[in-house]
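Note that this complex is displayed minus one protein chain, with the remaining chains in position.
Naming follows writing order (A, B, C and D), and every chain is counted from residue 1.
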Amino acid sequence: MEKKLLRFTVNEAPYEIYVNPKTLLVEAIRDHVGLTGTKRGCETVSCGACTVMVDGMAVKGCSVLAMQVDGMKITTVEGLEKNGKLDPIQTAFLDEGAFQCGFCTSGMLMSAKAFLDETPKPKDEMEIRRAMEGNLCRCTGYNAIIRAIDAVAKGNYREDKQ
Amino acid sequence: MIHDFTYLQPGSVKEALAMLAEHKDDCKVICGGQSLLIVMRQGLVQTEYLIDIKGLNELNYIKYDDKGGLKIGATTTHRAIEKSDVIAKKYPVLVDMEHKLASIQVRNWGTIGGNLAHADSAGDPAPVLTALNATVKVGSAKGERTIPLDEFYTDLFETAMEPGELVLEVQVPAPAPKTATAYQKFNLLESDQGIVAVAVSITIDAGGTCKEARIVLGNAASTSIRAKNAEAVLVGKKLTDALFEKAGEAASQECEPVGDIHASEEYRRHLIGVLTRRMAKAAFEQAKKMG
Amino acid sequence: MSVICPVCKKVKKNPVDCARHMFGTGDKPHRAWFETQGLSFIDLLLDQATQPGNKSYELVGGYVEKAQKDLT
Amino acid sequence: MIIEGSFTVKAPIQKLWDMLLQPETLAACLPGAEKIEKIDETTYDAVMKQKVGPIKVKLAFRNKLTNIQPPTHLELEGEGEDVTKLGHIKQKTIVDLKEVGDGQVEVSYKSDVSMVGKLAMFGDRIMKSKAKDVEKEFTKNLQEKMKSVV
Partner (left out) sequence: MSENKYSVLNTRVHNVDGHAKVTGRATYTFDVTLPGMLYGKILRSPHPHAKILKIDYSEALKFPGVIAVVTGKEDTLGVKQGIWRRYKDLCDEAILTVDKVRYIGEPVAAVAAVSEEIAEQALDLINVDYEVLPFVDDPMEAIKKDAPLIHEGFERNVNVTRQISWGDVEEAFEEAEYVREDWFKLGGQHHMCMETRAAVANYTPDGKLTIYTSTQSAYYHQALLAGVLGLREGNIRVLAPYVGGGFGGKFELDGAQFCASVLSMKCCKPVKVVFSREEDFIASKRRTPMYYYVRTGVKKDGTFCAREAKVFTNGGAYTGMGATALYLTGFFHSFPYRWKAYRYDGYRVYTNSLPSTSMRGFGAPQAMFCSEQQIEWIANDLGLDPIEMRRKNGHYEGYEVPGQATIASCGLDQALTAIQKWKTSKGKLPKNRAIGISAAGFMSGGIFNWFDSPYSFSSAVVTINHDGTVELHVGAQEIGQGSSTTLAMICAEALGVKLEDIKVHMGDTDHSPADLGAWGSRQTLMAGNATKMAAEDAKKQLLEFANAKLGFNIIYDLDIKQGWVYNVARPERGMSYYDLCKEALRGKEGQRIIGRGFYTPRRKGMISPAYSYMVQGLDVEIDPETGYLKIHESVTAHDCGQPINTLGLIGQLEGAASMAIGFGYYEYLPVEDGKIMNPNLVDYKLIRAPEMPSCQVIEIDTYEPEGPYGAKEAGEGLTNPHAAALGNAIFYATGLQMKEAPIRAEAIAKAWKEKNEKAKK
């Protein structure tokens, strides 16, 4: 099979890789770029463990062909932390204990981050819950995750408050 | 495991249609791919050529005018529809439906054209759009044509499109006065496909009599279907709870659901009855409030 | 009246309790003992499980009691 | 998955029976049947193609008649596989013919079909609704065919 050239940016670093066109975005990130923070938990676009941001939107990395993001900007969990400083959502996850086994956490964080970027002031808790409905978690029962997102939305992690 | 394919990325609709004309049965079209990639990953679908139209921005639009109604390009994402102000104003039921379609991630990448062409009878947009009397514009290298949505589906995962044809646009007539549409799917988890779904559109006259009713059932047969007997129960009458009940019974009889692990055939029929009754009433109550 | 299990010699409070122990252990030696008495371990067990009362235990208890004199 | 049903045909029972056992009849009536071959008195090989939207399967089947009581009772068991290994299918079918008077024969059938593999795991809903279609069409075809013979 003829490999295709894929040019994209992952966590602000440019990559040029040759992939079989059937390669999924999550495979490109894990196997070609070598970032394993993004997980895979199903084969049916159900669990959301592979969620990454594509041009700022939360997208499931297993539901997209890598070739479809040619020229786009990808952010993975590894890209949340900047200069050794955690993103507020990461700190909130730590403060609220919003993870247990941690396998869904990367995807959760990316969904949460994309949601907060888009909706800095969610109107109620249900809006947050609905934003997270594409991500499965078997350990936490979601509530701690919702509390963490809510805390960020309420501004508890703004720099002036820290 | 996805089988190998040759990947084609047309730069324009014209180019895409030429590719389709060339490869006909040997190709598949991918847009958002939120459904197609699942079956491809299961090995259930293989194709020699995959034509990726996700990047065709000329089909990415939402246009509205009071005369021509709504026009949504095929590569418009669900999320764009969900967030469109004009749709929220003119067709609130569409926004409502989109909110409940899968998850944000899927709506961010999945497209309306892809969804309709996939022809899953459990899909959300088809029943609602059918209730709204929508048509689909399809095109091929030979030209374009429009197909009313209630004639678009021929069987499970099958449409009236010929090989070489592509969904280009969905067209929804401008809302009629005193008309309202209500949609509900029954599922245990909000983000799931419906075990069954019902969309009801009701138009009443000034006196409150039902002028027109469109009742569309999702996942109650191999395609989304109009419940015409149920519609007949309502049309031309002053609507009452007893009539809604009767319409529900009619719908529950005329549908042809298949039982599976999620719900038996009997239960699906029962739910169709309940939802038809509820949605007809909801649409009627809304229509009464409309100018 | 305390009795001794005819198979593993564990001391049990009474014959019914001993029968319960024998069914509960259910290993090969215990099952084999049922056969030596002309009983079907599994049929008695099923009866015990699916019917009210304690018929199987009582029946086996009777056999256990009878077996005591050979054990002491 | 159980598929059952019955229909009546106006025909002599023996004639119906003979016809049912001919591979050509089955091949003609079974939608998607590409090939039905008689291996020996009780064994048939069949290749069936089915399509549900984008999903295509080609099933290679071997059926054995396990109980034959002419002209009223027939039992067959079969096992097959999709050629691309998407699924493994087993079926057990019982067919009964009964004269109901007035020259009419009632044909009733009951099939117990079980599937494993990707097809079954992923496409339970799809396969069940497809089976229903196939059944409908088969019955229709068979009735037609019988009429033409009689």
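Going forward, a residue touches a chain if its C-beta (ideal position, glycine included) is under 8 Å from a C-beta of that chain, and two chains touch if they have at least 3 such contacts.
Values in this document were obtained by computation on a predicted structure and should not be read as measured data.
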Residue among A:V10, A:L25, A:V54 or A:L109 that touches the chain left out of view: A:L109
Residue among A:V77, A:A114 or A:V152 that touches the chain left out of view: A:V77
Given A:G71, A:G97 or A:G155, the one touching the chain that is not displayed: A:G97
Option touching the unshown chain, where B:V93, B:V170, B:L271 or B:A287 are the choices: B:L271
Chain A residues touching the omitted chain (full complex): 35-44, 46-47, 49, 76-78, 80-81, 86, 90, 93-97, 99-106, 109, 125-126, 128-130, 132-133, 135-146
Interface with the undisplayed chain - residues on chain C: 17, 20-21, 23-24, 26-28, 31, 41-42, 45-46, 48-50, 52-54
For chain B, residues in touch with the removed chain: 1, 38, 186, 188-192, 261-264, 267, 270-271, 274
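Heads up, the rule we're going with is that only the chains that are shown with their structure count from here on.
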Interchain centroid distance [CA atoms averaged], chain A/chain D, Å: 50
In chain C, residues with contacts to at least two other chains: none
Residues on chain A engaged by chain B in the complex (per definition of touch): 1-2, 4, 20-22, 24, 43-45, 48, 51, 54, 57-60, 62-65, 67-68, 111, 114-115, 130-131, 133-135
Residues of chain D defined as touching chain B within the complex: 52-55, 84, 86, 118-119, 122-126, 128-130, 132-133
Chain B - residues contacting chain D, complex: 28, 36, 39, 42-45, 118-119, 155-158, 222, 258-262
